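Structure provided below as structure tokens; questions to follow.
With one protein chain withheld, the remaining protein chains of the complex are depicted in position.
So, subunit A:
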Amino acid sequence: MKSKSILATILLAGTILTAACGNSDDTKKEETTPKTAVENKKSDKALDKEVAAYKAFAIDQLDKFTVSTEDFVKAVKAGDIEKAKDIYPTARMYFERSEPIAESFGDLDPRIDARLADIKDAGQGAEDWSGYHKIEYGLWVDQTTKGYEKIADQLLADTKELRARVETVEVTPKLMVNGAVDLLNEVSTSKISGEEEIYSHTDLYDFKANIEGAEKIFTILQPSIKKTDAALATKLTDKFKNVNDLLAKYETKDGGYVSYKKLTKDDTNALSNAVDQLGEPLAQMGIILE
């Protein structure tokens, strides 16, 4: 039975309307927090070390992403389907870990990482589709690499361009805090539903990488979080462990992850809950930006 959906739609519509209309005659007290300046120079300066550490991490990840993509492209062009399938999920993990940075290039991100559904949403056709997921389709559905050589070449070129342009990204503490939450949102909206890797079903690799990306940001910011709210730091440590312990149940002997298709509803429910439980305190990291 299709339940809950109607109410959800009504509520959503209501919320959008409320937001759009503005509230001139609210009987309820509006939140009174004064708007803090978007760029808070003082706290930005205080977190210079953290920002530098995160940028170094992102660059390292994208270095490795470029190397793995090179191997992947080689395998595709050599027609070695098995090897390409092998490299595919692990190569993508470097990208997924650094997604807050990689995403900042609105043109490159879809060229590398778009799913067919994203292309269609944008009103384009399958012919406009490129990147990892198109080759994923070739490997797992078409079961061939023939005809995908050009896509592979383009992927490598885009990857290299991404790596080069990362140097120019201005990393801020705010980008880090919001990025960590975004990584979790990615997990909640597409990985947990198996909609990221619909042909290879390697969603748990991306899942793990997104969590690692968020955890890296937490680790870097941990000292300043501790200073502001020690209990929050402890809670985050606990909740990250909770998610990681749960994910460990699905690890395979070779260090990879089981297919998404092997997960039961109870499994995805438990994973989703663990991510939501982590998300609430993670969103509180913003207190260090005060």
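Assume contacts are C-beta pairs under 8 Å (C-beta built on N, C-alpha and C of every residue); 3 or more make two chains touch, one makes a residue touch a chain; residues count from 1.
Just so we're on the same page, contacts and distances are computed from a predicted model.
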item	value
Options "Deferrochelatase", "Phosphate ABC transporter ATP-binding protein", "Cobalt/nickel transport system permease protein" or "SigE family RNA polymerase sigma factor": UniProt name of the undisplayed chain	"Deferrochelatase"
Candidates A:101, A:139, A:177 or A:192 - the one touching the absent chain	A:177
Absent-chain contact - pick from A:56, A:141 or A:287	A:287
Touch list for subunit A against the chain that is not drawn	1-7, 10-11, 14-15, 18, 23, 25-33, 35-36, 174, 177, 231, 239, 269, 273, 276-277, 280, 283-287, 289-290
